[in-house]
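A protein chain is absent from this complex, but the other protein chains hold their places.
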Amino acid sequence: MEKRVTFKGIWLPLLLVLPQILITAIFFFYPAGQAIWQSLFIPDPFGLSMQWVGLGNFEYLLSDRFYRASFITTAVFSILVTVVSMGVALYLAILADRLIKGSGTYRTLLIWPYAVAPAVAGVLWLFMFNTRVGVVTWYLGLLGYDWNHVLNEGEAMGLVVVASAWGRISYNFLFFLAGLQAIPRSVIEAAAIDGAHFWTRFRTIVWPLLSPTTFFLLVVNIIYAFFETFGVIHTITSGGPQQATTILVYKVYSDGFVGQDLGSSAAQSVILLVIVSLLTVIQFKYIERRVHY
Amino acid sequence: MKHTISILAASAVLGSTHAATAATEIEFWHAFTGRLGELVAEQVETFNSSQSDYAVVATHKGNYSETLNAGIAAFRAGEQPDILMVFEVGTATMMAAKGAIKPVYEVMGDGFDQSKYISSVSGYYTSPEGDMLSLPFNSSTPVLWVNRDKLQEAGIDPDTDLSTWEQVGTILDQLKEAGVSCPMTTAWQSWIHLENFSAYHDVPFATKSNGFDGTDTELAFNSAAQVAHISAMGEWAQDGKFIYAGRRNEGGANFRAGECALFTESSAGYAGIKAEAQFDFEVRPLPYWSAVASEPQNTIIGGASLWVMEGQTEEEYAGVAAFMNFLSSPEIQAKWHQDTGYLPITSEAGDLTRSQGFYDANPGTDIAVIQMTAKEPTANSKGLRLGSFDQIRTIIDEELEAVWAGDKGAQAALDSAVERGNALLRRFEQASR
Partner (left out) sequence: MAEHTGMVEKRGAGLWLTHLGLIIGVAFIFFPIWLAFVASTVSQPEIVRPPMPLLPGDQFFENYSKALTAGINAPVALMLGNSLFMALGIAIGKIAISLLSAFAIVYFKFPGKKLFFWLIFLTLMLPVEVRIVPTYEVIANFGMLNSYQGLILPLIASATATFLFRQFFMTVPDELAEAARVDGAGPMRFFFDILLPMSRTNIAALFVILFIYGWNQYLWPLLITTDPSMNTIVMGIKQMFPSGDDIADWPVIMATSILAMVPPVIVVVGMQKLFIRGLVESEK
């Protein structure tokens, strides 16, 4: 991974990396170090005093069944968001790929949700499924289905999954469509002439050729579901009912900022740091050349 | 039109604070939006135009939790406002933060007459020594809202006695039989059906006088009286007689739309209900179980108070005192009480409202005041002073939801809430040592 041709000089490159190193040190390493340090204390909310507890915060967390459950919730939520958003996106991409004309128009229309903030997406979906004024709730009621995500854990999870997956479909669609369009037409045409039906063609040719894209999207979507869906959960369920939609990142927030339990929150940050590092290693190991946003 | 005026007023205030550089700026962070936000802006504007020494700058910082968080975060950064609005469940957190707050009685200085404040309101914010620590700002108490038309439609006399839960239970049966889709709903379930329930029936919510006597308090709301009530509510929920809409005041929308016959909600729901309801409604006292108590004790307040933050100049504190005196004045208080349905914080304001004929013109608006002040508070009905209480409420919400959904029995749910809440209380005790 080294360029053969390089420029000479020591001060210039140092000067060039300086802005990023400074910003990273001040706004990343120092705060992350602070989080690790604070995880060993129970501070009072105002920062007036601190009680040394050693690993007490971690013991407290691991003995909390809701914290342990939050791992499962996070896993279920992430898998569902990934499957739903990738499934719908792949379906739409396959359809769009079959069109000679007009796929650009659909692409323009499908790209919109990418621009919608998670918090705003949460508001939109909450509005549709609001137990009181929601349009969808009302029509479900006509069909005899009593929608109440405020009480029903399954419905709450379903709603946050759909709202989170919704904004993500655009992103996955773009990648799948590009992946499909990169498959040489001649290969598929040859198979079609041989009489292979759509599913056979898809299974034997398209899917294997698409697998690098799929694997990349898998990792990226799981990371998205882990960290960037905070706004959706905050606006729709606030982690409820009975913490059924409390994912790890939401718990850091609710314990730290709602509960003012900064010790517990810092300890959770440290645990998250470890998880993120593991995910980063996995990403580097298996898809080294790619990066996500 | 009214809306436009207050916007103009608000912008005029913002403009004038920049123009009048001589005035000392008093920063005031609050949690009110919409109509309540406008009313706060109006109060501030009235104060600012009444004198030229101080200019209060009111800022909305999000909902109650977010406002408290913003205040705490700002204090840690040395950027705290002069006045911070903190909801009642944050009281213990603020009290424990000795170096972060300046008690109101100190700010107000000598000659501060604490006796003019209604004790069942200010008691919530008063130290064990009897000193006022924060100024009650918006205080309400739960009442029973009745849709009279709905009762009539169901063939029930709208004037029927609803003082006890036993009577309410009978009426719910009749409403259900008559095919009413939402016989009863509630807002703020923990506040109304556990916190106030306990005070109203004079049973402890937590040990050590509900936390007033020390941070080594333990939750106690899993005793027979509370279990019986939650269990009855749970049965009503299963039978479709009690419709649960959400943790906050989501149920208000159902009631205001005319779907629900009965609604337990804060007395401050008045303005919203009056604005939206297209039916005949009235306020009744919160029901009690005659099997538990022969007559009800008093209810406790909810809402928020104003805390003064440490670390400001003497001049600013003088301005804060002036503003707080202004807020406590009978005219301002009476107007606030009448506009919002919040309780008056001084008895003078209550008397003024009565003499202005407001209660006669709006029957039932004084029920909350009467319900709060009819009896001298006991150790169980002074209020609550529990650390991490916002989180404990969330735990209670979760457990109650399990009861309404039929997943758990009342006893199991309340036992679990007590156990989980106690763990938080121990952490709070440790943190504020």
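As written, the chain order gives the labels A and B, with residue 1 at the start of each chain.
Heads up, the rule we're going with is that contacts are C-beta pairs under 8 Å (C-beta built on N, C-alpha and C of every residue); 3 or more make two chains touch, one makes a residue touch a chain.
Source: prediction; values computed, not measured.
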Touching the absent chain when the full complex is considered, from A:169, A:210, A:244 or A:258: A:169
Residue in contact with the excluded chain [from B:90, B:136 or B:252]: B:252
Selected residue (touches chain absent from view) among B:79, B:166 or B:213: B:79
Absent-chain interface as seen on subunit B, which is shown: 3, 7, 29, 31-37, 59-64, 66-67, 69-70, 73-74, 76-79, 81, 138, 140, 249, 252-253, 256-257, 265-266, 268-269, 271-272, 275-276, 303, 340-341
For subunit A, residues in touch with the removed chain: 1, 3-7, 9-10, 12-14, 16-17, 19-21, 23-35, 38, 88, 91-92, 95-96, 98-100, 102, 106-121, 123-125, 127-128, 132-135, 137-139, 166, 169-170, 174-175, 178, 185, 188-189, 192, 195-199, 216, 223, 227-228, 230-231, 235, 249, 252-253, 256, 262, 265-266, 269, 272-273, 276-277, 279-280, 283, 289-293
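One rule holds for everything that comes next: only the chains that are shown with their structure count from here on.
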Whole-Å separation of chain centres (CA-atom averages), subunit A against subunit B: 38
Touch list for subunit A against partner subunit B, complex: 42-49, 51, 53, 60, 64, 66, 131-133, 148, 150-152, 240-243, 254-255, 257-261, 263-264
In the complex with subunit A, residue positions of subunit B that touch it: 65, 69, 72, 75-76, 93, 96-100, 244-247, 250, 253-254, 257, 388, 390-391, 394, 397-399, 401-402, 404-405, 420, 423-424, 427, 430-433
